[in-house]
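Heads up, one of the protein chains got dropped from this complex, but the rest are sitting where they should.
Labels for the chains are A and B, by order of writing; each one numbers its residues from 1.
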Amino acid sequence: MQPDRLETPITAGDATDAHDVGGYLFAAEHVGKSFGAVKAVIDASLRLTAGEAHALVGENGAGKSTLVKMLAGVHEPDTGRLYLEGSAVQLSSPAIARDAGIAVIYQEPTLFPDLDVAENVFMGRMPKRSGGRVDRPLMLDQVNAVMNRLGVRLDPNRLTRGLSIADQQIIEIAKALTLDAKVIVMDEPTAALSSAEVARLFTVIETLRAEGAAVVFISHRLDEVFATCQQVTVMRDGRSVLTSPAAELTSDQLVRTMVGRDIEKRQAVQGVGSGDVVLNVDRLTREGKFVDISFEVRAGEIVGLAGLVGAGRTEIAQSIFGIDRYDAGSVTVSGAPLKKGSPTAAMAAGIGLVPEDRRQHGLVMDESIERNIVLASLKRVRSHGLIATTLSRDFATKWSERLQIKFNRLADPVSTLSGGNQQKVVLAKWLSRQPALLIVDEPTRGIDVGTKSEVHGLIQNLAADGVAVLVISSELPEVLLLADRILVIREGRLVHEFTNAQATEEAVIAAAAGVVAEVAA
Amino acid sequence: MSSNSGTATRPPRSLLRTLRRWESALVVILIAVIAFGTIESPNFLTTTTIFFGGLDIGQIAIMALPLTLIVITGEIDLSVAAMLGLSACVFGYAFEHGTGAGLAIVIALLVGALGGSLNGFLITRLGLPSIAVTIGTLTMFRGIAEVVLGNSEVTSYPTGLTVIGSKPIFAHLAYPFLFFLILAAIYALVLHKTAVGRSLYAIGLNKEAAFFSGIRVNRTKFILYLLSGVVCAFAGIVYALQNDSSIYTAGQGLELNVVAVVLFGGVSIFGGRGSVLGVVLSVLIVAASQVAFTLINISSEEQQIIFGVLLLFSVLVPNSAAGYRRVRAWINQGRTSAPAAGAEL
Partner (left out) sequence: MSATKAPELVTHSAPAARQHRVAETISRFRPAVIALLILLIFGGTTIKNSSFDGLSNIQAILSISAVYLLLSVGETMVIVTRNVDLSVGSTLGLSAFAVGEIYNHDPHMTMVVILLAGIGIGAFCGAIIGLITTVARVPSLVVTLAALYIIRGLDNIVGSGVQIEPSVIPHSLVSLGYSTVIGIPWLFVLVVVVALAAGFWMRSFPAGRELYAIGSDPEAAVLAGIPVARRVFTVFVISGALAGLGGVIFLAQQATVDSTAGTGYELVIVTAVVVGGVAIFGGSGSVIGAVLGALLLQVINQALVAAQISAFWDSAIAGAMLLAAISFDRLISFRASRALVATEGVSYVE
């Protein structure tokens, strides 16, 4: 099914920019997309040349994901246009985008674990031979041919269950190639990969380029960007602010362009660092996730865990809170050792965890606002052992007012709230327990600017009240704004610690990405 | 069950209000059935028929209560009636071998606890799917019952106990039904008014979020299965005494009736929704219908069709909105549906 091509070809007066889109394999010109009040992308342009690897960089929240989804046909742009080989196109569904030759490799590929590699590549469009049977020899040949083109060894007869993420990505790439994809977008492909697998992926990208495809490479790892890509487009706050050949940029410039604003840093707070030690993590290790993590958080202190996606920070938090069991090391809360693998024990010790995934882990979406707020405090809204509706309602009302949650009725399902208000419900749930230690994982992901600053204020007030706070965030401005101390995690290890005074955004990014230069000692 | 099967989906949330109306709809249906029965037969509301109606539905009703909680957490237990049978047989065996009724009861309840624990262990510790496990234990319990009593039947229980099958209490209430009502009251209290009960809904709707909120999902589910075993064992004892008979086929095939009663009571098969009130109403409707239909000479076999239609109806109505949209989508074919806009940036 071919995508709809608009009849009128582009003339110079059309776009506000006089770019000649005809020269590009694919171009997104000044596209924008909003979801209700949230303006995910305001004005972004991306121009891809055949045979090039083009990096798309920017902080979390800059709009990269949404831009990619527009390429993938998941969303249609509200403003601006998309062009394929010079003609405007409408990618109104993923199937249409696929037919147009655009393939997106997501971080978590979805394969059929019970089927083998060859069937995964060809599912839904299997080649047939006489009598309608699957032409398995042809399938195997084609898969082997593609694998050879990519320079990768993967047995097409092998079931995909248990394959590493790296191999799963290769299969997705193979799928794209058999579909004659010309534009291949890779969304944070290296987050879960080892260095050997990353090297393999780079070779694959070279092959794709040599065959004339355009590869879009989204990554936070600037060293990889410079190693692989010829062009770089930087996005910031929903706009594409810079497009330049990689050779003409230094990583310093790149980082500054990504950040590009005055960073508000946390004002040094009196007496911070002198509170009692609330959390002590000693040589915490979980096989395959993180190694030898040791740090402390004191009362009244905000410690930030910075690092790239996939570095292992969420896993650390979840191990502390007892969601996962760690393999070695210990956790002590206010001097007492904490039982591992038991959220109940963690909560009894006074820990709360605001999880990274709000919808899956933080909230029961189909339940009411009231019930979500009360969920972790059910024992507190009882009288004579039975849950009292008035107590429950008052509890929820009190805390929703305190956090200024905007809602219609307490009985409404929490799914009807905006992202920001949903996050506040999660916070209400935990704050109402008056924890000694609050761990917040990505406190402002996917919420609007106004609520963002409200949440920041909440966290700061918490610390002022003597609560120990551990903040995990991939948004550096946020970490710098909130944290008294910043711990940088890279590939499962604690690689650097900054005090607030020492930290600069460049330094933190450098430490997180492993770029050696310019790290303040 | 929360497993996502090939085509089934959870109905949208706006239908919570529909569910709230579900209990109301049940009340209406109950009244209709009673009216129907009264019109069709003068014998409908007599003490005798009420007594026998309660007697007949007793075991199914009792077994429906623990199953309600289990289904709310998103699981299922198909071994309920087989446990009834096993317990009836163990009870009979023990009694026959001279242990005396009291000890026999204790032994039977212990067997229930053991069986329930087996289910609980396999489902929570090994993480096996509850449908498969309880099909296995259903077969196994029934089989062990067969081994225990073979083809023989134990009868001649002490008349002091078998009176529950022959004499009413409070003029027309059958003892088994009374037990059901008492248990229902307890279950309603636990489900709707305790912290544990509230947590069941959370587990059924999103067990990860429940776990992240400090709810001990596995321990809770294990206890539910343990209780199910005990309560079903109790139902088995009641069965044995009420019918003055223990035989290995006791309760055979009833598991599906129990599931039907629970689903018809408004408990969602996907988990996270339902009330004890709904199940009680469902029990009453089924009991009244059985009496009414028998009085007008609809055979129990024919009544089964009605059961099946009721069951379908109880799931179709919540899903009808989704189904309608689906049919329309089929008509406007060609569009691949795009996933909903996320809040990610």
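One rule holds in what follows: a contact is a pair of C-beta atoms (placed from the backbone, for glycine too) under 8 Å apart; a residue touches a chain by one contact, two chains touch by 3 or more.
Remember, predicted model here, so these are calculated numbers, not experimental data.
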Return the single residue from A:153, A:283 or A:380 that touches the missing chain. A:153
Residue touching the undisplayed chain, where the options are A:312, A:329, A:362 or A:413: A:312
Of A:141, A:296, A:412 or A:491, the one touching the omitted chain in the full complex: A:491
I'm checking contacts with the chain that's been left out. Which of B:113, B:189 or B:315 qualifies? B:315
Where does chain A touch the missing chain, residue by residue? 94-95, 110-115, 119, 123-126, 128, 132-134, 136, 148-153, 158-159, 161-162, 164-167, 192-197, 199-200, 203-204, 206-207, 210-211, 287-291, 312, 491-492, 514
Could you pull out which residues of chain B are in touch with the chain that's been left out? 1, 3-9, 76, 122, 126-129, 131-133, 135-144, 146-147, 150, 248, 252-253, 256, 259-260, 263, 269-270, 299, 301-309, 311-312, 315-316, 319-320, 322-323, 326-327, 330, 336
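By our rule, only the chains that are shown with their structure count from here on.
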Rounded Å distance, chain A centre to chain B centre (Cα mean): 44
Of all residues in chain B, those that touch chain A in their complex: 13, 16, 189, 192-195, 198-199, 201-202, 205-206, 208-216, 272, 335-336, 338-339, 341-345
Any idea which chain A residues touch chain B in the complex? 35, 38, 40, 60-63, 65-66, 73-75, 93-95, 238, 323, 343-344, 346-347, 353, 355, 360-367, 371, 375-376, 378-379, 382, 385-387, 413, 415, 419, 429, 445-447
